[in-house]
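Below you'll find the structure I mean.
Here is subunit A:
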Amino acid sequence: MTAHLPALQVLVPLGCAPLCLLLRRFRTVTWLVFLLAALSSLACAVLLATRVDDGPLHYEMGGWPAPYGIEFVVAGFNTPVLLVVSVVAVVAAVYARRSVGDEVDDRRAPLVYTCLCLTLTGLLGLTVTGDVFNAFVFLEISSLSTYALIAMGRRRRALLASFRYLVIGTVGATFVLIGIGFAYAVTGTLNMADLADRLTDLDGNRALYAAVVFVFVGLAVKMAVFPLHAWLPAAYGEAPSAVSTFLAAASTKVAIYVFCRFAFTVFGAGLVFTTMPVGEVGLLLAALAMLVGSAAACFQRDLKYLLAWSSVAQIGYIVAGISLATAAGVSAGYLHVINHAVIKGALFGAAGLLVLRLGSARLDDLAGLGRRMPWTFAAIVVTGLGLVGVPPTAGFASKWALVSALLDAGAWPVLVAVLASSLLALVYVGRIVEAAWFRDPPADLPADQPRAPVSMVAAVWALVLLSVYFGIDASLPGGLADAAAAALLGTGGA
Partner candidate 1 sequence: MTVFTLINISLLAILVATALTVSRLRALYEAAMLSALFSLVTACLFVLLDAVDVAFTEAAVGVGISTVLLLGGLALTRSREAVTPRRRRLPGAAVAILAGGTLVYASQDLPAFGSADSPVQRHPLTDTYLHQSQEDIGIPNTVTSVLASYRGLDTLGELLVVFTAGVAVLALLGPLAHPVDARRRDDLDLVDYRVLRVISAMLMPFILLFALYVLFHGDFGPGGGFQAGVIFAAGFVLYGLVFGLDKAQQVVPRVVLWALIPFGLLLYLGVGVVNMLLGGSFLDYDTLSSDPAAGQHLGILLVESAIGITVAAVMTTVFFSFANRRATR
Partner candidate 2 sequence: MIVLDIASVVLLAAGALFVVSGGVGLLRFPDFYTRVHAAGITDSAGAGLILLGLLLRTPSWETGVRLLVIMLFLALTGPTASYVLAFAARRDGVPIWREGDPRR
């Protein structure tokens, strides 16, 4: 059975989706099915992570060898992503039971779990596939289910947020498709490894340049890289809290991984970063994203929107690291993918606790709640410091790695942007703290509010503790990130 692990990684969540729909009359059962999907995915990811040290694992779908059929590839570069997505999925599943129960009406809750299974399937499939067109299909599965999930937010704005994401997301996916078309036209293959082989003879082919441009622009939409980030704040701000927690932590990260996969193992670093100025453009956009994202976060009135804008900035850090195309840079990018997923997951989870208790997450409504909800706000502060990058948090570890990689590469302007963005992060985290502790609670606050459910608090704190642990002992995420960078940049790639 272990030979089937790469397939099972994706297939179990896939099978859980129709099960959820069949069992929709039993809401708790559908939740259990989603939890099962997440747990099995975690188990597969852990087992796979322990097995890739001896080299990449290939799984041939339908028994057809690689360029003729579709293959799944698991190697050092995608096990960290599988682990991140799976861990976040498990946490989101534990969290979702009460959160979805509160925010979505009973008849639609089973559909939320169905869509969560589908999103998980899409993200995992996107991570393990070794075929460019198959990647497009999984991209669309995860996107389409994400649109549905966002639309199930409580406020009416969720509908427009979802629609706008649908339009720009579909344009992005179609751009990826155009890029795949150009790459296919000049190579005749769709398998990533085969593509990489055949591209080497095509120096100076303009169709190939277009393939790179269209694939990357399309992926940039999904990664929410500045200036294609416009969909993200409303989408994460309006989605049901359990969904925001899952998506903010997992979805953009997978898109970033796909970018790395295409850049380093399909098109090749030589073409992408030496012949074409993708690295320079990436650094520029990353710096702008940091500044714009952090600055916009400072002016938000809603905690979920604030966190979403902060994500735009944090994605900037990751993109900056990867754009350096050095081992240190890519490793720093991966490290921040892991740490940011944990941190943002916890923060959106905490915001969801506030929504559960107050009905909204507006900063004005948080006045003086610091003492009433100590656990929630302690979680926000601990992870918020991680966003700023204060030692010894996880955020510090990855930011330190990024800064030293930038120093090595001599990218001074970006370094300035990183520091400025960190200061701005201090401002927006400070605003939350100020609202929660240094303002008087409104007089009409009802005394006996429902207590936050233990399962949700536990889920949030699991991520908080994980982030603290990663801050103190960065050997696990650091080791994964280094292995990923080595797999991407080294010869033992695909």
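The criterion applied here is as follows: contacts are C-beta pairs under 8 Å (C-beta built on N, C-alpha and C of every residue); 3 or more make two chains touch, one makes a residue touch a chain; residues count from 1.
Selection rule: all candidates are chains of the complex that A comes from, given by their letters.
Fair warning: this is a prediction, and the values are worked out from it, not measured in the lab.
What touches subunit A in this complex, out of the candidates 1 or 2, is 1. Those residues of subunit A lying in contact with candidate 1 across their complex are 4, 7, 11, 14-15, 17-19, 21-22, 59-64, 67-70, 107-108, 111-112, 114-115, 118, 121, 125, 133-134, 137-138, 140-141, 144-145, 147-148, 151-152, 178, 182, 184-189, 198, 205-211, 213-214.
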